[in-house]
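Every protein chain except one is present and positioned as in the full complex.
Should a chain be cited, it is by its letter among A and B, assigned in written order, with residues numbered from 1 in that chain.
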Amino acid sequence: MRGPKQIFAVTWLNLRNLPQRIGSSVVAVIGVAAVVLVFAAVLSMAKGFERTMISAGSDDTAIIMRSGSTSELNSGLSNEQALIIAESPGVLKDGDAPVMSAELYVVVDVKKKSTGTDANVPFRGVQSGAFDVRKNVSLADGRMFEPGKNEFIVGRSAQQEFAGLETGSTIRFGQTEWSVVGSFEAGGSVSESELWTDVRVLQGAYRRGNGFQSVRVKLQSEASLSELEAALEADPRINPDVMSEKEYYSGQAAPISQFIKLVGYPLTILMAIGAVFGALNSMYSSVSVRGKEIATLRALGFGPLSILVSTMIESTILALVGGLLGGAIAYLAFNGFQVSTLNGATFSQVVFDFAVTPDLLIDGLKAALIIGAFGGLFPAIRAARLPVAQALREL
Amino acid sequence: MKYFRLVWKNVWRKKIRTSLTILSVLVAFLLFALLSALGYAFKAGVDVADAERLVVIDKISLINPIPMSYQNRIASTPGVQSVTHASWFGGFYQEPRNQFGQFPVNPENYFDMYPEFNIPPEQLEAFKNNRTGAVVGQELATTYGWKVGDRIPIQATIWTKADGGRTWDFVLEGIFSTDDPRGSSALMLFHYDYFEEARAFGKGTVGWYVLRVANGADPVQVANAIDLQFANSPNETETSTEAAFAQSFTSQFGNIALIVTMILAAVFFTLLLVSGNTMSQSVRERISELAVLKTLGFTDRTVLGIVLSESILIMMMGGLLGLGLGWLVVQGLSKQMAAFLPGVFLSPGAMGGAVAIMIGAGILAGIFPAVKAMRLSIIDALSRA
Partner (left out) sequence: MSEILARLEGVSRTYKKGKESVAVLNELDLEIPQGDFLAIMGPSGSGKTTLLNLLGGLDKPTSGKVIVGDDELSSMSNSQLSSWRSSHVGFIFQFYNLLPVLNAHRNVELPLLLTDFSSKERAERASIALDIVGLAERAKHYPRELSGGQEQRVAIARAIVSDPSLLLCDEPTGDLDRDTADEILRLLQVLNRDHGKTIIMVTHDAQAAEYAKRTLHCDKGTLEAKEAA
């Protein structure tokens, strides 16, 4: 086969004189890099947010709220209802005691470190079972809050994002002075955005009597969810919404990550169109600079196909270099970049990291290759069709 | 102006190249238009805020209710002209995704507090007289196809009724609109009395108070006076101007402006490279022509001006097309999104800024090739040709 050899030879020639048209080549590369950078940066926000929300939920933990509540914030359950839930079938028991935590969820104003403005930070009252219904939560430093005292522990993300939450400090919410006695990790999940204290203390401080907003229970197995749901539905004393914790958090993740995607994808497509113009420009000028060379090759007997393919290869290589560059910058600059936003469902802050994941980078590279292909195609056709005699005479 | 033809002809010397450059510029300014309209929506509340209005919320958090009994004490604070209140209802229409602002308010004076909302007097009267009446903003009425007289059931997510029901029925008595194109009227207002009587819990409280400062009174002093009154009570208050309130709310979403700015910076950096490259290619190709112009007596500065004008012209053509297209898209988008993200608006300021960026970018992209053209030695350039 002479074809591949021809193509290789012509491509090699093309790339050899790339330095002569370095200006437009660099522009094309940077154009593609910018697309991949913006794509990866914007979508990594959605990824990071989803990861934070979804890693909080497990399939074998159920969350029970009052029927019709869209989130814990809107919900309300009495002490009696919490006890009924705890004794329901499907709930895992540790000895005689059900593995559960009835919780209260309020919102307090704490200043964001980055802006100095007030942010709604979730303040959760928990029972001792909170650490059992959530598997990945562990104390990072300091100590556990003592029941009955105005003390709380703070999620690691919240501690980094908001001011005045250092372990050992005190902070005032309303008329109550609270001590920050420790911090906890929760595998980067949404729980790390929260402050936790004894639910009885929080009930007192916020005059909630002995009411709760949600009950989390550990299930005997994932399949026990429907058993629990059926039992609670049948109970006239309670009108609950039962869902797995995973389902609960996925539902909350959807609006924001969808919004980011809704902005991110059209943005990327628009920018990609712009980058295609940049690549086209570069490749047209490449073809016109190489006009005489291409004509000479054709006169020597090289086929139009090898000219076409070599031009396509050049543009693809430029796009790939741009894609890698953009992806690398996105990864270095944004991966792990911590921000917080308002979760509409709970009207409180979620702290999350940008996540520039491998599949995002691969998608970015795919976009780069598509740009390269579009940017190379028409110039390649022009190059292949270049009238030999005329091109030789002109130059 | 007499050089315009020369500039114009030079711009179109290579039609494909110029078209591609113009199209990249177009895309960049289309993005600029869309992103600034979106960014505008996030800070619209701040811009339309009334400086004479103060908002009183619970100090711990906006979501904590404040006692109804505060109303008279606020009203009697020196410097307060009038006071009204609203609460957060947080329901939805038919499906959970149909969420918008619903506020139980005092129908007697709420519209006096918000003169920017226009409602026909007879509709306002009908609203006042119907205990289960409601009024909605034009944007909502359009989105859901509501007419005056319609029965609108709203599903509560927080406020169950004392009888255990979750559905609150309202009769639409009026539709209001707002003068300010940037403001939003995607709201539903109904009687606080109806709400207070029927709700199962939380009685005797409101969400927040809104007050108007008397002429000549200092809003900051009034705010301090109110907060001082309730200091050390079970419900301490935080009083701020409407703008500061809107600002604090907006900033909760995170630094949207920063992200938008970063994206635009990446876009415009690329754009500068693309058009700068076009310009320097164009100058490189016609060095001898530029030398001829100088031979004919064109001064260095005229040549500089011609090359810079070409660059600015390319930028303006692409930019204005992109801005125009962006404007059209925003017009369509703002109607569609009115109920969910109100205030999507391409402001005159943003458009002016875009034009300034076009000129600036045109100068930046053209300046190096233009200086090169200006410094061109005639003799060298001609002997090279």
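Methods note: a contact is a pair of C-beta atoms (placed from the backbone, for glycine too) under 8 Å apart; a residue touches a chain by one contact, two chains touch by 3 or more.
Since the structure is predicted, the reported quantities are computational estimates derived from the model, not experimental observations.
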Of the chains that are displayed, which are in contact with the missing one across the whole complex? B
From the list B:2, B:97 or B:147, which touches the chain that is not on show? B:2
Of B:13, B:131, B:203 or B:284, the residue that touches the missing chain is B:13
Just checking the interface: what residues of subunit B touch the absent partner chain? 2-3, 5-6, 9-10, 12-13, 288-289, 292-302, 378-379, 382-383, 385
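Everything that follows uses one rule, which is that only the chains that are shown with their structure count from here on.
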Centroid of subunit A to centroid of subunit B, CA atoms only: how many Å? 26
So, in the complex, the side of subunit B touching subunit A is made of residues 16-17, 20-21, 23-24, 27-28, 30-31, 35, 38, 59-64, 90, 96, 155-158, 160, 166, 201, 232, 234, 236, 247-248, 251-255, 259, 262-263, 266-267, 269-271, 273-274, 277-278, 280-281
Touching residues (chain side subunit A, partner subunit B) in the complex: 23-24, 26-27, 30-31, 34, 37-38, 41-42, 45, 66-70, 73-74, 76, 106-109, 112, 114-115, 117-120, 173-175, 206-207, 263, 267, 270-271, 273-275, 277-278, 280-281, 284-285, 339-342, 347, 349
